[in-house]
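Let me begin by presenting the structure, written as structure tokens, before commenting on it.
A selection of the complex's chains, in situ.
Residue numbering begins at 1 within each chain, and the chains themselves are lettered A, B and C in the order written.
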Amino acid sequence: MKETDLAYEAMEQADEAAKARGVTSRTQQKGELNVTTVQVLNDRGAEAIGKPQGTYVTLDYGQIWQRSYEDFCRAAEEISTQLLALGLPEEPAPVLVIGLGNMDITPDSLGPRTASRIFVTRHLLEQDPALFQDWRPRSVSCIAPGVLGKTGVEAVEVVRGLMDKVRPSCLLVIDSLAARSISRLSVTLQMTDTGIRPGAGVGNTRPHFSRETLGVPVIGIGVPTVVSARTMAEDLLKRELPRQDEASAFFVTPKDIGHILEEVSKLLARGINGALHRGVDPEELERLAG
Amino acid sequence: MKETDLAYEAMEQADEAAKARGVTSRTQQKGELNVTTVQVLNDRGAEAIGKPQGTYVTLDYGQIWQRSYEDFCRAAEEISTQLLALGLPEEPAPVLVIGLGNMDITPDSLGPRTASRIFVTRHLLEQDPALFQDWRPRSVSCIAPGVLGKTGVEAVEVVRGLMDKVRPSCLLVIDSLAARSISRLSVTLQMTDTGIRPGAGVGNTRPHFSRETLGVPVIGIGVPTVVSARTMAEDLLKRELPRQDEASAFFVTPKDIGHILEEVSKLLARGINGALHRGVDPEELERLAG
Amino acid sequence: MKETDLAYEAMEQADEAAKARGVTSRTQQKGELNVTTVQVLNDRGAEAIGKPQGTYVTLDYGQIWQRSYEDFCRAAEEISTQLLALGLPEEPAPVLVIGLGNMDITPDSLGPRTASRIFVTRHLLEQDPALFQDWRPRSVSCIAPGVLGKTGVEAVEVVRGLMDKVRPSCLLVIDSLAARSISRLSVTLQMTDTGIRPGAGVGNTRPHFSRETLGVPVIGIGVPTVVSARTMAEDLLKRELPRQDEASAFFVTPKDIGHILEEVSKLLARGINGALHRGVDPEELERLAG
């Protein structure tokens, strides 16, 4: 099985017979958006595509940074809708948003970038509940826990410590993903109710952010930003390379990934803010996020 | 009492008689370095200068970003020495380093910038204790917990949650400070065994990082990067302005504060890395920090 | 005369009688926008307020980074209108846009930040004139010439060299400005047909970007981002301080100036792109600018 964080890609390369007993897939066209829902129904399905049982929604939004403000708004609204459909609880259930990854490595910066655009309310509600007059928002908190190599602590442990204090009903975890095909880089996003494993696509065995490990529903949302150079080589050569191959230290990424992620993080943030605070003007939420 | 995070400045403006009963101060010249130790001995001293009882060491290193590599090394070594003298426990006691502040606001970025240069070892010791052959470092972990307005959670709560997991013997907390006089901006640093209150100098009432609140010794280390425009105005006018004065939203800072903090954070990181791992080549520690 | 780049501020403190003989001022309210036009009619006016003869339009747009997308669009459209009224030539006259300042010093980064958002066409028209089918844009080129301390060459000389090649009908020069009052910082912009003197407000004698020095009309556009700490001190003390006063190395700026300038540079870029290419969807221009 080649390394990919996208259930959609994993399915493409899986054994047909195995899949038939445990994976379903359905694609909808919504204007310029393409929405594919993959469901892993049971253990056989999970084994067939190498992804945990659950639902994976892939939204192909294309080069959104080249599209109109209207297209941007429609894609964000679709993200909000899908997050709620995946089980993001209705208001006023408190939510903790997690931005995984490393701000200093551009293709790994989607999580922290998006996190910085989330409208957080928990402290406002505690400090001055009278602040909100027209509407009382749910409690939202948000953290970018950093990466193991820089903190010495697994991100999941930072979050676990925080959960004792914040007591969220649900976690929403944002991360950069690895794809297998360069044609998917930065133009698609995956949302799933199975959580996220930090750096999963690049072959590690790091602890999952999931309901099993954290005790509350965990919705993962990510965008593929890299193909590992080893995966690309394997695909081209049609054979496997050793784990320690030189290519493992390199990755393939779009030339202007910094600019792209700046725009894609705005899209994700608007979709997330919109799902967290239904019925509030999304521009207003961004101004409040500051 | 004017707003300042520097005990040294607070002392300058305090009532002489009150101070006499509870504050001592001593200055040493060490080559081009000036080291002033202020001790707040009792409650009367604390009241006189508005700072908690404990020891405050101010190191005037001048425009270190304009000095030689030798001067840089000497200043870093003095920081290491003073941190240990202030009670940083000897190896192998585990230490958790905290970088307070906001990476997106340049004068408030000293904490996160310095944190990113700390050599963390906790995960390496857990993953592969055999990694270190010549020397077995103490367990060091490090986090930049973000700011309340962006996370919805007090930094002290993020750290408290993490302490259950990491179980440090001591916290080392880095923050940008506010000074009263522009002549102290970026050319001096304060180390103290009394901990740190995030954003203390700018007039808030945020929870302390201290032994009282966190249960282990807390050493604070900070560099003044701003004078509040209100404080500057008050000093010039020799009268107090209302808390809500327009000037409160503005601050005074050196023109090239970004470049200065890049260099000053290297100085702090070298001093801290050196104190955490005595006897190891400090350049080697920086390469390991990556 | 206190240091300010804003003709509006200079007028406020000038001698009434002198002004009466050579300066007029008129303010219009346009929705939430405030437009003040100062005209320096002759040498006496120029001497009275210390600014060259010509027209200065000040647009107070307030905290635009906190306002709706509609407000943003209206303010940008007003900028386009005023630039054309100030003499920006109609299409297809070629224009060279100049972003003055230093990207590494946040409050001095407005010029380079805005420049990077301008839709440039000169190379496209030369490489492949058939590229544009619906519409043939005017030739626009754009440069951020850097600052003297980093290049060793006056920005005006870099531009002069380029003009031989580009042969623009008009220059549009963007720069960060110095104000006298903190209440004007980042919430107002000035457009003028008198050009710009790099770093003018902070007391230097650098060569002007003007029709006199460069031979074509020069429209200056700038936003005040700093008050010099010396100017603030002088205003508070109501007396002059020596030029070499310590405060000269410091400035007063809003706390979140980086975030503010990111948004304000978008406003300026949209206004400028809109004036350069009338009748084209401004979002489309931004996508083309990339």
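The working rule: contacts are C-beta pairs under 8 Å (C-beta built on N, C-alpha and C of every residue); 3 or more make two chains touch, one makes a residue touch a chain.
It should be emphasised that the depicted structure is a prediction, and the values quoted were computed from it without experimental measurement.
Asker: How many copies of the chain make up the whole complex, given that 3 are shown?
Answerer: Full complex: 4 copies of the single sequence.
Definition applied: only the chains that are shown with their structure count from here on.
Asker: Connecting every touching chain pair, does the picture come out as line, ring, star, complete or other?
Answerer: complete
Asker: Kindly indicate the chain pair that has more C-beta pairs in contact than all others.
Answerer: Looking across every pairing, the one with the most contacts is A-B.
Asker: Based only on mean CA positions, could you tell me how far subunit A sits from subunit B in angstrom?
Answerer: 36
Asker: Subunit B to subunit C: how many Å between their CA centres?
Answerer: From the centre of subunit B to the centre of subunit C is 39 Å.
Asker: Where in subunit C do residues touch two or more of the other chains?
Answerer: Within subunit C, residues 256, 259 contact more than one other chain.
Asker: Contact residues on subunit C for subunit B in the complex?
Answerer: For subunit C paired with subunit B, touching residues are 104-106, 108, 182-183, 185, 227, 229, 232-233, 236-237, 246-247, 249-256, 258-259.
Asker: Within their complex, state which residues of subunit C touch subunit A.
Answerer: 65-69, 256, 259, 281, 283-284, 287, 290
Asker: Mind pulling up the subunit B residues that touch subunit A in the complex?
Answerer: Per the stated touch rule, the residues are 103-104, 115-116, 120-124, 139-146, 148-154, 157-158, 160-166, 290.
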